[in-house]
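Shown here: the complex without one of its protein chains, the others still in place.
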């Protein structure tokens, strides 16, 4: 039975701790976000800090406009990722593992777990600072082959991004409804953001400040923040707050192909083509998406999988009858698959 | 600064603890829900468990299909009630208080904080077991005049219900978008529930079990569970699980006035007419609602306030331009009003 | 092949004429609507104005906020009632008939085909002036047993209303998704209308004038006009424009039971109980509704049918998997059923 307040709130058989780590990689970032981050670590039943058993470790990356606190929150009839891993272990559908929820939030909604001159070194923070903390404090098997990374939406993107750009850290990955194929998934949001920004006089800072000051925010306002945030990841102009290039002309809304090309460099369907070596190392490449995804990420997943397979890589690819929201039940597929693929 | 993990996750100046209390009033309830409940208790900056200062205590009741864990969850850009009280105290908009979040969840979505032969003694649990625990463990001023109760939606109903049926416990109340005037607020949901139940063969148990087993649930399914749950509060048939009378004929959907009359007995717009004495004791009667409330609870609030005023009672009544969802920012009005009304 | 421009636009095998009749029953109505009305009359292939063959006649009543022009309008892939009858005759699914579309529109959206001191004598207009015109100008079999009436929504209500209150005219009726059981179908709209009217300063005339002056109108504005319009039918106060009692208190939104009781007198589920004799005369009583009707008229149909059957009457009752909109394909069921029931 759980001993921590949070573990009891979540009714866990295992337990969960929230550590606060101060990441050197995030210190002094231009956007001004804190370098101290909440890292929630799940330990399974029977876990003994002083014992000799070592566990595989799974790292969970949250989606855009999410953070660690939101991901580990509990709601009636819902099952969060910590509750899923606990239940799957209890039902013997997977071996016991350590699972860590990493916080990649920024003031603009998310870091995409990338190193950005504008936001800070989020990739380094994950693979060095967060992984280092877990391996130091918990009884993990501290090798690539015993580490997996997974996430949904931008967390799925992060899982792809980190395995492709930071090889040697994670031995398996799973992307649920991950960002991909920006020509379709992103472009539909540009007009929405263009109009909202225009209402704010075209000023990014004015928009963001107003956004933060509201009691409630409309879907179009969230979409706008997301586009600004993605631009802070994909097309920063300088290491200075709000020095961001948007991929559209603010006067007309026309796509700026010079900027959009910078986004596409990070699009998994493009990047994978040059990352065969990095992807080959993985014991599991898992990609799924709902067939009614509002951002057409099911199309993105199909294009990604086709291209990865064209490189000779095996990919586990699944589709399901759902949209982009509340698909946490897919962890019931990915968590056992990752655990099985990893060394124990 | 917060010392608990949860307090740090919520970035509190004060702190928050989650106690688990075993309520005698809930033991052995026919529905089979646990008698142990999470009670989240906020303590303000400077709170000293061993000191001599005593604080007023505010009790927060969550809404239907909510629970303590959900209410204290954190999400980016959102402010929950614990964060609100912490912020308002920091900004000196209200004096420091202790604030407790009480769990009134049941398997059917909520207890309405009532004593029900079907669900258990939730009113007694709140006013005796939860209040008793707080007064015993925390440095509260353990008198009626220093206790307030508030909540939103079914939590607003609970605040009205407990001050009317359990006088002498709370000295002030606030209801945000509280359930009232069932002729309009409830009746619109009956056809929805009638159709969903028909799909489940008309069996309440079959419906509930299927509901619990799903990964995702549709709005109509939530509505149906709510109607079943309200019936477990307002029109139970016996102290036996699912022995519940629904206020409509399951074959046609026609309203069953014999059953609906039992609901109306608990409708605040009806009950208030016989509770002048109980309501007079209160130092503050606060009622608000959004003018676009999907359940027409703004109409309910107007009718309630008109009737209370017709009894010679003063009521603070506000309306705001919003619907029923995510109106937590109204705590910024009610919390200081309650604190100011109470003895300190 | 059709010879009229309209008949050709609708690609009819038969033909359609639009007559304009000046109804004595509508002259000088307080609301100020025209007494001249468009009456669209379909004649089947082979119809000979100078021949000896006589046809059964079906009268179609449009829904609220509709009129004759709208009902006979054509849209790609859609089939209006004139096109349906033409097709069903061509496919030999029913015998040739004359079909007349009667206009019951008012400035407030519709007359419910009732005689109202406020709106004018719409019931008389239908059963005397429109039927009289058709029988005089077309080769109909001018007897009760060869006349049917049908409609959707308020047109379904009208079919019930006219057969119950003007017996001896129609020998068969069909109601698709007809207004009934106002306790559920109407009450949900009261808060919507109360709020909109409040924005207009509570003045019916100001609301209506503003409504008419807009380029586009929101759903809530349509709902408000409907409630005003129904009140002009069910609870007029005097034979003077806008002298209408609304069934709610304009200050609070509370239901005014004295006024609502006047509405309920006309509710088919109530009225039918006293109209056994009138309903017994009918050769066909047909009632259907979609099981997802937004106004819960499926519940209304069930209650109505149950009550009619409790009087010993046979009713053909069908449900289908759809909502309230665009259910014209149900004419493919009702038109042949009516034609078969009537004398030819």
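So that you can tell them apart, the chains are marked A, B and C in the order they are listed, and the count of residues begins at 1 in each.
Convention: contacts are C-beta pairs under 8 Å (C-beta built on N, C-alpha and C of every residue); 3 or more make two chains touch, one makes a residue touch a chain.
Computed from a prediction, not measured in an experiment: that's the story for all the values here.
Student: With touch as defined up top, name the shown chains that contact the chain not shown.
Tutor: Computed over the complete complex, the missing chain touches A, C.
Student: Which of these, C:109, C:178, C:268 or C:300, touches the one chain of the complex that we don't see?
Tutor: Among C:109, C:178, C:268 or C:300, only C:109 touches the chain that is not shown.
Student: For a quick check of understanding: of A:12, A:264 or A:303, which residue touches the chain that isn't displayed?
Tutor: Result: among the candidates, A:303 touches the missing chain.
Student: Which of C:17, C:199, C:237 or C:276 sits in contact with the chain that's absent?
Tutor: C:17
Student: Identify the residue among A:53, A:93, A:218 or A:292 that touches the chain left out of the display.
Tutor: Of the candidates A:53, A:93, A:218 or A:292, A:292 is in touch with the missing chain.
Student: Sort through A:138, A:157, A:190 or A:286 and give me the one touching the missing partner chain.
Tutor: Considering the complete complex, A:190 is the one touching the chain left out.
Student: Against the chain that's been left off, what residues of chain A make contact? List them.
Tutor: Against the left-out chain, chain A lists 181, 183-184, 187-188, 190-191, 194-195, 251-255, 291-292, 296, 298-299, 302-303, 306.
Student: Suppose we count only contacts with the excluded chain; which residues of chain C make the list?
Tutor: The missing chain touches chain C at positions 4-6, 8-10, 17-18, 20, 38, 65-70, 73-77, 105, 109, 211-212, 215-217, 322, 326, 329.
Just so we're on the same page, only the chains that are shown with their structure count from here on.
Student: Look at all chain centres (mean of CA atoms) and spot the one farthest from the centre of chain C.
Tutor: The chain farthest from chain C, judged by C-alpha centres, is A.
Student: From the mean C-alpha coordinate of chain A to that of chain C, what's the distance rounded to whole Å?
Tutor: Their C-alpha centroids are separated by 57 Å.
Student: So what's the Cα centroid distance for chain A and chain B, whole Å?
Tutor: About 35 Å, centre to centre.
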